[in-house]
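Missing here: one protein chain of the complex. Every other protein chain is in place.
The first chain written gets the first letter, and so on, giving A, B, C, D, E, F and G; residue counts start at 1 in each chain.
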């Protein structure tokens, strides 16, 4: 408790930066881009980049990047994944064990958001894309890779059946990510989410629709849960 | 139109019996048991049994059966499937081609409702039960039977993934039946239904939750669609 | 199983093409356009068109067509139905028996998507449009055509009552397609879908909202279910 | 306004009786039985029966009746319609023009609730039951009766298609009453209600699920709207 | 039935015009503009205007009007109400008895849609606008006008409380029209609709969200229900 | 923060009693009865009653009371309000200013739960019951009492219109409590809640369905907000 | 009642201005901008500004401001809060006791809407922003300010957990404001609203999603509830 009380943060007026987070949670504060003005994003990134060797902004825009790069020129935008990344580490070691799967080509942006987040958190990622259940042999041909993974992120829209099928084939935990791909009763991903929630195969948990970042982050913390220093 | 105008029915006050249905639709009127009193069911079955060689009551109860049997002693109740059946035909020929699958043991009553309905409508039914996607090899071991079917009824609760997977393996039409098996966000079958609606594999259509009767009926009409006399 | 294992597919990185599908399912892989970039669509179509005599892209755009035509000049876009079609067969025989109905003029694009899909799958299609239940005589005047069909696709928005009424008049299976036509509590087609799901007339099954393609595909597989070679 | 201010009511502590309602609204206060204890119902009925020649209690129970009859011996319970009625008028004239239709036998209790309410409000009621759209000829055979009605109450569960079809055949206003009959995605009548709300035929309005009383009451006020004294 | 069979309609390919509707339903066919192309609307209006003295198009656009006026120059567009009207009658008599109320200024377009529809159907309309329940005295000052009406259309968004309050003050039937005005949990009018559905005051029925046309149409049929020739 | 750290609580294994709550929040910990076994409730009440002069258990049962009274004989059960109360204060002063209104007799139990909670928290409560909007004069006759209140709790089911109307008449804050009274589309109180959420009159906030306790508690804290010592 | 009857309002045709509201409710009529044309807003503001020293327009636009300023040049637009304000009072005293908290930077516009509304109603407001529960120490560092407040407005999107946590730390009433910040299953603020509705800490009530104005207004009435003159 005493520790908690002394935690440092910095008040920018519209935001309080949590500089202690890397210590407390093992990864520096991530900037949630949604609902922030480009100017606010730029101010936050600039300040964080002074104190951290990595900065991650999620759900952001090209417009925000423009403002960020005026102040932090080495910031990079990953289009499909909607991420701004500053990464000043060199040759950071990557720990293997994360596999990211997606059911269809249209799920790729969310899968990339997950994969890139995990990579920024020191994971080596195996990508296995377009292996939806309508053509089962495409998935079954990857069985060896699936079984080698220590944690699997499985991204799917529409009926969201892939995580159940994958989980039935492996012993490792599966993080299911519903995507908003679909139409009509896909309800922007709600159907996929509900389907994943009701997986008949235990060992599956679910994050919010299109939340590739959250899945990648969680995969990294799971991988780390097994490291010597936790 | 003129034909329509002359269609006979019989007014019991609380019900109008559609004696023409067998001609018009190829199968005599089916009695929907829900919301009818046992007395009403019994009166209707008695009247239909005078004119038809088969009577089917769906979603009914033991209590209704008791009243029916007082008047139609050869009526039989199928417990799990909640059906009352009168069948006075002898050695009616069965046309092969219908397969009924279910994902789990708990889906069995609905699967039986489908299978028995199709059988009463002159289909030979192949039953393939407890082949849910969490243990894919159980399903794949039945591949030959799946491919022989001309129409497949696939019954599943929870995440409802089985019809997508099955449909991806066969060329024949798949009728998906969601069941109310599950808890929490299964929402009494709604999740399974939505999942089936959003199948990434074309060739799947869906009937109401727990509507085994509807699926069996439809399977029989599809089988018949290919018969010489349609 | 051994067969499944050897199934060929082709990995484009962002997509795995299922070249075996025509054998397994009776129709080559269909490209689901939603969420794919025009470039991705074009690359897939180009590759498929090398190996198949027919290619179908659903839910696509004019923009995607432009990219496709640079590589596959004989690709055609059907505007209302949002389909890109490549069809190099000549005088392919059409099997009669599919009727496509719609309730109102606004349902026409979805009805066309169904009709054109079935036609590409070798069906001759009878179109019966604008026969909604508010003016019953318009429907009843088509009774002969309805009764000749071996499978009926019935497209309707708003209250979605047409499939129930049609099914009550025929013996053949009815595939109901809800459309997103309506406002307020039509909830973009959900009301029509629910209505169709609860049809008081057996023999009706339902596909996703605006899923004309799925209905047409299913109609063709049903028609084929009755062909000598299934 | 001054008039409103002087309106009389009587405070029973747990209820305020609106003795002015017959004047203001043309019908004495109706007792909504839901959530009231039998004792409360009995106290209210006793008091109203001292001042009015008619008392109506809706959504009530046999148990409440028992308590009521101790104090108002001529109170009558209508089982299916869940109504307690006190009617001390003799040979009250009935004005013709209300037709009550229902789609299936299971909708009968709600239809009776509507019919009996309208009768208590001086309407002569034509009952037309079990005329659902799956057997259209049953409805069409009643066309003459439908066209004679000045207002139609149409009761239906499941897909709720009957009001649209009826409204397309007549010029008079249609009051649609969804019932909770059905299962699965009928959602206890919500589907029927939504379907009725989206009728493609103008001239239809909707009351709450199973609200036979409300429909009967409204039909009577509509009939009265055309009487010389309004 | 025989009558029904002989009903005339005209097939435009994409639409079947129901020329018999004025006879059957008392008002010529109304054109539902939603989902129709401007060209389709224009073709239909042109054809109807040849045979009828009034044409009404609902939920239409300026763009459609432009196309219509090329062929039917006397067509008029009412902006707020989204109606195209052709009215070639002169000095048609108006029958008094319809009152249209709305709760707030923002509900005015829907109220106008109702009022103008009723006027086109020969009703004189009393408009009483911006009388929401937050300032009750504004409503109570109009009590005399309310009581003179034979049918009331009450339009409200947000919590949709106005119809209950109005219905408690009058004997005439109330048609409640929810509007999509509001934000957050108003859910585009669903809250207002549900509120109206559950009115504690009998004599209220509800039409679809923003369905001013339907309410005005229904009001006219109710008014007519009391005319000598019904 | 340091203060927070030292806060005392007592660990019973299945529960941690927050003995500091009276100091921190101005009222001792309230026991939420739902989901607790009678034995658990009794153990908690016994322990709290040793240290506090008042104990309140909400959403509890007769069965729990029996177990409680074995250990705390002066515990009292209030049936309709589902409260167990221990109150050992004598002649505690009551501060006036809380009015509790309800729309119908069926809302009375929730209203009593609110009133009794506020009374236990030192408020004098004015009860104004059965003043629903269908008979506005019943409410308007209480205008003086309404205007004297410093905070109003307004309880209503069905369409939940009462809080809007009341709020429009007074300057004081209104706490709206939806009840689960109703049927069909009342959705067990959801409609009333949504309606209250969308009140066109500012100054209204809402608590959970049937949460009389929460409303009474909040009313007491609001009244206290204006006391000299807050 | 007599008082109510004589209440003045002014009829602009499309709006009735409630000039009595300041007397009745303690604050002049607020203009709800949603769904009003700029012209309507301007006309209303102009008229109100003749009679009042403060005018507030909520949910409005830059475009409306332009029209307003032509007629009322001292009107000011607050961008994030979407408010137009006219305030001609000088040095109006502010009463302390309102704290406005928000969970994240993206919730700031709604928080400002609340704060500015309360300020216009004579409250001094303590702003405490970006104190979401993911970094608890940021909130706990503000404990002194929280405990000094007599009423707290707590604004949060996503999971909406902040009001529960804050309420557990203070004795004063908490007004929870859900915001539409989030994605996927945040359902535009519905999740935050439901979460707040189910707070395990009593003393919390909720207003509509993004309804900063309503929360600020309510906070002012609560503060006033404790003033000598109420």
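Here is the rule we go by: a contact is a pair of C-beta atoms (placed from the backbone, for glycine too) under 8 Å apart; a residue touches a chain by one contact, two chains touch by 3 or more.
Keep in mind that this is a model prediction, so the values were computed, not measured.
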Query: Thinking of the whole complex, not just what is shown, which of G:33, G:109 or G:168 touches the missing chain?
result: G:168
Query: In terms of residues, what is the contact footprint of the unshown chain on chain F?
result: 4-5, 7, 9, 11, 13-16, 18, 20-21, 32, 34-36, 40, 59, 178, 180, 188-190, 193, 208-211
Statement: Logged for chain A, residues touching the omitted partner chain are 1, 3-4, 24-27, 30, 32, 97, 140-141, 143, 150-151, 168-173, 175, 193, 197-198, 200, 202-208, 213-215, 217-218, 221-227, 230
Field: Residue numbers in chain B that touch the chain omitted from display
entry: 104-108, 129-131, 135-138, 140-141, 157, 181-186
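Definition applied: only the chains that are shown with their structure count from here on.
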Field: chain C against chain B, contact positions shared by both copies (same if over half, else different)
entry: same
Statement: Chain-centre distance (mean CA atoms) for chain D and chain G, in whole Å, is 43
Message: At least two partner chains per residue is the criterion; list those residues in chain E.
response: 1, 4-5, 32, 104, 135-136, 140-141, 168-169, 182, 184-186, 190, 193, 197-198, 200, 208
